[in-house]
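A single protein chain has been omitted from the complex, and every remaining protein chain is retained in its original position.
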């Protein structure tokens, strides 16, 4: 069994196919208009900026993950290499890297997940090829994201260090966190859903970090659609809760978000220091900036996201 | 011959060693303080944002360049791959990449160039190793850059489509372009030096783009130091002029910028559309944002830089 | 137009589908039986051995070839790296490589070329997937090749240094070279077809080496099938003649060899020194050994082939 009948009804109800035209490949990025960017910019006071990315190296969360998802291996192609012999010459250090696109902090291209033969907006799943990658809905269709970011600090709301392993986040949880953030959500806002799961990665417990994990439940899908969020990011590997709520429907949030809603989403963000910033500032809104790497055809792409207060 | 005596005097005169402490690995990023970020933010009106990166794929400018600097090769590790058999299941598209760190639009880490056995701030060049890369002054020491960006549109100033191949940009050229930009430079500003050279890359003429090329001359070094710029980026492959002004001193701007000044710099930016934006807006200043990818130990690192009006 | 009607008739006439069973994935390797191996061993006198491979490095013939076929880039992951501090400790040098499977001297797996939806022996072309590569007729189905090798020294027969660029080798050429080699071909023999084209690679003229090139014509297909050769290898990049004899039928030798005949073949072999050996020995037969690298799922695979006299 794939999506249950009930989930298929939900998928149809929240679908954004055609909403921004038959050729649209940007999905909810369309919601991040000038007003959303302006709203983000208006939250900034001192200009203090923080990266929300995890380091890209062999400690990456993909280590030991899905087949082929290799952690970044950076190697030198020249160390203090001179091109002219003799003392005092310019010596160059150059390097190269091999990595899974989804190895660290990344944004999913909408082509990342398909079902029933289609990706977002009705493009056929054959639009992904070995030679060219995602010719539709790939990373080349993602643009820069500047919007108001809102941190939903679920552990703070619940008074715990991190959400319990395997906890399925509900729509009520999101409402409570929005109230805690003292923000009125607006279309195009970027939601940063903190679970605290990334603490396990900090401790080097990669497999425990990967799963089992707290994450978004199918019960949040309609809520996210109703709020017309520009993007939703989490500090987990799976994004949605694992083990799945129903083993018969695997990865339903990915399926409905990416394929039906065109919902921009991403994973392996790090919100630990940001949560401290927010608590210190007494506000959970800020300028959120993300400039996904422009890999042509990519199905996920690395990003170094920023929060600016 | 490496740096001439004259250039060694210049290097000593513009040196920033010790300026921000003996342990500093950030160089001129220290100049991008809250005031600089605030100054950048204050230029924004509508929030219109543009990427300044070239695509990351086999059209990369590194194709055919220095040995080992391979263009990004992205390959699929799963195409519409289901993990559960049967119709309607979630199908995943995943990919991986191998590339030179400097393959596309990138920022040089300060460890990229050394001479006389030292990198910036007196760290020994042995701080770069095969196993760990740049343990000092690597990409891990680069943080996010948010500052005021200023486009110096040299072709516009000179009334040409692009600077002549091999043209050595002078300090007077920079002064003229600042006047054209109607901006009073302030410490921590980010300078975007447009030559138009990237037009050759747009046309697929990779080797012609790479070199010969217009670029910064040694005559601009003191000027850049005097203005205390946070970073300087160009739309060329070499950054400085090629062929060199003096074949006896190869890559002197790299040597003095990176090793003596700790000057943050980068290459293969694309300012073509930005120049049109600026002309339309009638202003050449904007919020500049760059979040270099956090590769631990990297000597250059990919970045998708943004200009926001 | 793909294969002409005439070529389709030829393909049907030379087909080996079903000849070694419906599950066969080894094709003409089945012809290399104990007698063939024994025949090869019996040619050996002194045991002098020569490699027929080109070096695996950035000088590889794939440099600048088809998209994604990158030359081997070998990088160090540790240089004189000690794992215990102090003098006199063991210091390790370790490296890694990225390369196209077909970057250097290689054997094609039978899955390398398909048409009409099928690969050799009627396996569907869908047996090649992004996740697993060639699950049928991949390199895992290739075993070691030990047989009698016969050098067909076409330039020697024709009294030229190398075959003219674009020359289409005929069946008569092969007969003449067999006569020159003073060998009676037997089933399972391995044919090494020397054109001299690899001389261009030796001179660093990679693009000239790649094509245009002399190579096997469609007129040799029936001849090769009739002789029931175990494998056929050439010292060219394309294997068959380029430009094609008929632009309407591209790569017909690949199509019929790999897909219809299950003919083991390979490219970028180097027969220059071997030709000298053979002339010195006054014989053009020897023990041929090839142990293709056992990459699971590979569609081509590196090999370091040997000739032993």
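A, B and C are the chain letters, set down in written order, and residue numbers restart from 1 in every chain.
Heads up, the rule we're going with is that a contact is a pair of C-beta atoms (placed from the backbone, for glycine too) under 8 Å apart; a residue touches a chain by one contact, two chains touch by 3 or more.
It should be emphasised that the depicted structure is a prediction, and the values quoted were computed from it without experimental measurement.
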item: For the chain not depicted, the shown chains it touches; value: A, B, C
item: Given A:34, A:68 or A:88, the one touching the chain that is not displayed; value: A:68
item: Selected residue (touches chain absent from view) among B:40, B:68 or B:104; value: B:68
item: Subunit A residues touching the omitted chain (full complex); value: 58, 64, 67-68, 70, 73, 75-79, 81, 98, 129-131
item: Touching residues on subunit C - with respect to the absent chain; value: 1-3, 34, 37-38, 40-41, 44, 46-51, 53-57, 66-70, 72, 74-80, 83-84, 86-102, 104, 111-116, 125, 128-130, 133-134, 140, 143-144, 146, 250-252, 254-255, 289-300, 302-306, 308
item: Absent chain, residues of subunit B that touch it; value: 67-68, 73, 75-77, 79, 96, 98, 130-131
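Heads up, the rule we're going with is that only the chains that are shown with their structure count from here on.
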item: Subunit C against subunit A, contact positions shared by both copies (same if over half, else different); value: same
item: Length of the line joining the C-alpha centres of subunit A and subunit C, rounded to whole Å; value: 46
item: Centre-of-Cα separation between subunit B and subunit A, whole angstrom; value: 27
item: Touching two or more other chains - residue numbers and ranges from subunit A; value: 67-68, 75-77, 79, 96, 98, 130
